[in-house]
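Right, one structure below, let's go through it.
One protein chain is absent from this view; the other protein chains keep their places.
Presenting subunit A:
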């Protein structure tokens, strides 16, 4: 059987039950449902505080109609954040390394923003295709370029998330393989590599959080243009 470094991303399944189902549902277990108490436990307080922070950040630039999107954007943010961070634990499977899942998240949401804009304010939406103050001879070329950039947005959203997480996981696996392989022959180099591994893990934690935020922020920006 040919092995490559990409084997860690193949979706494992036991008895036909894929792990990706459990890995996608598991983050929901970590968020306790808020009862009707005013002061809850520490975990619920933390969760409330983070959801408040995220929702405020996202909703400030949006007008009143955009606030209808608060629920889906905040829950998408918590979903991606938890899945990305949980993927850094040993042996866990990260569903967001699968391009299929990220495109399935990005494409419908982007299409929803586009159709909202085209339906409610069609001329303003189409007006975004031409930035203000362009010289007249450039107009046809610029419209084509802006249309391409508009249509490539869902692909960019999905691929950005996939590529960042996949690259991070691959780097961690490569460097840890190097550390283990070097340990018997050159221990000092192995310790240096271990230091690099620690720094890389800190970077991966940051990337996991930033990529989730960027995904949702870009969607809210696309919504801002169109609502």
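Following the convention adopted for this analysis, a contact is a pair of C-beta atoms (placed from the backbone, for glycine too) under 8 Å apart; a residue touches a chain by one contact, two chains touch by 3 or more; residues count from 1.
Please note the rule applied: contacts and distances are computed from a predicted model.
A.B. asks: Looking at UniProt, which of "Mitotic checkpoint protein BUB3.1", "ATPK synthase", "Sorting nexin 4" or "Cytoplasmic tRNA 2-thiolation protein 1" names the chain we cannot see?
C.D. replies: "ATPK synthase"
A.B. asks: Taking the full complex into account, find the residue in A:30, A:53, A:167 or A:186 that is in contact with the omitted chain.
C.D. replies: Here the residue in touch with the unshown chain is A:30.
A.B. asks: Even though one chain is hidden, which residues of subunit A still touch it in the full complex?
C.D. replies: 3, 5, 7, 12-14, 19, 22-23, 26, 29-30, 32, 40-43, 86, 89-93, 173, 177
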